[in-house]
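For this view, one protein chain was removed and the others were kept in their places.
As written, the chains take the letters A and B, and residue 1 is the first residue of each chain.
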Amino acid sequence: MAEVVLTGIRKSFGAVDVIKGIDLTIKDGEFCVFVGPSGCGKSTLLRIIAGLEVATGGTLHIDGKEVSKAEPSERGIAMVFQSYALYPHLTVRQNIGFGLSLAKMPKDEIARIVEATAATLQLEKLLDRKPKELSGGQRQRVAIGRAIVRNPKVFLFDEPLSNLDASLRSQMRIEITELHAKLATTMIYVTHDQVEAMTMADKIVVLNGGTIEQVGSPMELYNAPATPFVAGFIGGPKMNLFEGKLAEEMRCRTYGIRPEHVLLGAEGRWQGRVKHVEHLGADAIVHLDVAGLGALIARISGDTGLRPGDDVRASPQPGKEFRY
Amino acid sequence: MRCPVQRSPYPYWFVLPAAVVFVTLFLVPTVASLWFSLTRWDLYTASYIGLDNFRQFFSEQNLTLGLMNTVIYAVLTSATKTVFGLLLAVLLTSGIWGQSFLRTVVFFPVLVSTIGVGITFTVLMHPTKGLFNVGLAAIGLHGPGWLTDASLALYSVALVDLWKGVGLATLIYIAGLAAISPDYYEAARIDGATRVQQFWRVTVPLVQPATVTVITLSLIGGLRSFDLIWAMTKGGPGFSSDVLASVIYKQYQAGFYGLSTAGNVILFVLIATIILPLTWWFNRKEVDL
Partner (left out) sequence: MTRRQYWTGIIATVVALVIFVVPFVFIAFTAVKDKAQASHLDFTWPLQFLFWQNLVDVVTTRNYMLLLAYFNSSIITVGAVAMLILFGAMVGYVLQRRQSRWNQVIFGCVLAGLIIPPAVVPTIWVMQGLGLFKTIWGMVLIQVAYGLAFSVLLYRSFIATIPRDLDEAARIDGAKPLQIFLRVILPLLKPVTVTLIVVQSIAIFNDFTNPLYYLPGKENVTVQLTLFNFQSQFSTQFNLLFMNILLVTIPPLIVFIFFNRQIVAGMTAGAVKG
């Protein structure tokens, strides 16, 4: 149960500035997702909060206490790594209980806590196995179990689902969301996948080039992206963004319209030709070549009869256009 | 609120125990040898005599002979181990009958006591009763005095060194050959290369990292070698099979500590002047590949 406050956090490796001054408050009990392309500094920022990297400048408070230079173990955090980082030579039981045994907790108490944790994660039958005998999803649960027994004020997740296949990933998304609902602890979650960000977060922090682009709830970011970068990053398929002539006509530098807000029909502002249609079932993604504009993507109902080569007119849905 | 400062999880004191032992028993003596080689020294008092020890080393015939022998011995053992090591490795990776048994047999001498090997071969090379010459006599040849002939003794010891050490070269080459993708051989066969062409055009160039290791290791070993020579000839007959390492020991036994240390410095310089340019050259070649 804790608030995390970052003030003017900077980090440079030699001459390279990776984090360029970040101010952020993550409220108690919030599920906060750091999202951004690779190299945007999201993992470094998480590692600074964890204490695995020491910030070059700025301060960090967890639960009202300054911990900018404290040891990772003294910050009241627990972390789930992308690789899970389970100790290969220890059993599941020993992995989960490792931190407790370091803290010199009596053996029977460790056993009790480990078994209770294992029960909540359905790991009871696996307690005496080694990590290499577990499936990806089971390893993930053990890593979460190891985090839970620390009874942390803040959970940190570093791209925890990126090593799982698609179906397991959506299942684990739900499990982690449920875990958050049950524990009501502050959680900070790093991912490059905007779907994970949208589906799990209370608050999304979009990072780019070591600075924050925008902070907000998923729907805020979707409905009112503050910058073209956020506009292009949140939502799928990517928003259509245009610079140059069209933007000038619209009296802005960048003009954007989401694919789901492009209307196709006999009438419309733009004359286009269908290049390719991706049928997703309920929806279809139509790739158009628009004269004087270039490529345009539209998302329409799946029962469309459009075929490559068809001529069609397209127009933006009023009120859904973005101008920057 | 108190803010404790984070320390590295990889503290330098981890290096300390090793550093203490290494510095006192290896680095300090090595550096001290540079000074003591310039002195007349009885372990208690050392009097500076400039380069006299080195002058003596290069003027006394038996000492310069030792220097010559060291180079001959090292180059000879290194070259033969490299050639035979590669040939044996190719043979022992070609899927022949009894391959794993042969690997074991060739490698085992590496693990055996050098002194034991030395004594055994001294007996086998006995001029009249030894198995070498008895065997040669059986096919009508008159065998030489392997260790008693002054012009032959050094080469006989080098032969035993090859016997004992070729297994290690073979093993390193086997590992090197295993790292070459079979695709290259298949491509070469499709291009119509014969076995001999495959060996020269594919195996030899691609196994080069192993060659570098074998040459470097066996050269360093050869230049420093002492125990086999000491067990077999003690540098004899006369001084004919003396090498730097045995000269160093003899001068030490005789109480010429300054001279012995000068021998050490010369050995060090010799190794450095051979190994460093060689490593540099190998590294450059590797970049070219």
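The rule we apply is simple: a contact is a pair of C-beta atoms (placed from the backbone, for glycine too) under 8 Å apart; a residue touches a chain by one contact, two chains touch by 3 or more.
Worth saying up front: this structure is predicted, and the values here are computed from it rather than measured.
J.: Considering the whole complex, which of B:150, B:188, B:202 or B:275 touches the chain not shown?
T.: Candidates B:150, B:188, B:202 or B:275; residue touching the omitted chain: B:275.
J.: For the chain left off this view, which of B:124, B:180 or B:206 is in contact with it?
T.: B:124
J.: From the list A:32, A:77, A:161 or A:179, pick the residue that touches the absent chain.
T.: Only one of A:32, A:77, A:161 or A:179 touches the chain omitted from view, namely A:77.
J.: Counting contacts across the full complex, list the positions on subunit B that touch the omitted chain.
T.: The list for subunit B reads 7-12, 14-15, 17-19, 21-22, 24-30, 32-33, 36, 41, 43, 91, 94-99, 101-102, 104-117, 119-121, 123-124, 126, 129-131, 134, 163, 168, 171-172, 174-176, 209-210, 212-213, 217, 220, 223-224, 226-227, 230-231, 245, 248-249, 252, 257, 260-261, 264-265, 267-268, 271-272, 275.
J.: Spell out the interface residues on subunit A facing the chain that's missing from view.
T.: Those residues of subunit A that touch the unshown chain are 50-52, 71-73, 77-79, 81-83, 85-89, 98-99, 102-103, 146, 150.
The working rule: only the chains that are shown with their structure count from here on.
J.: Touching residues of subunit A toward subunit B in the complex: what are they?
T.: 51, 54, 65-71, 74
J.: Inside the complex, what are the residues of subunit B that reach subunit A?
T.: 1, 3-7
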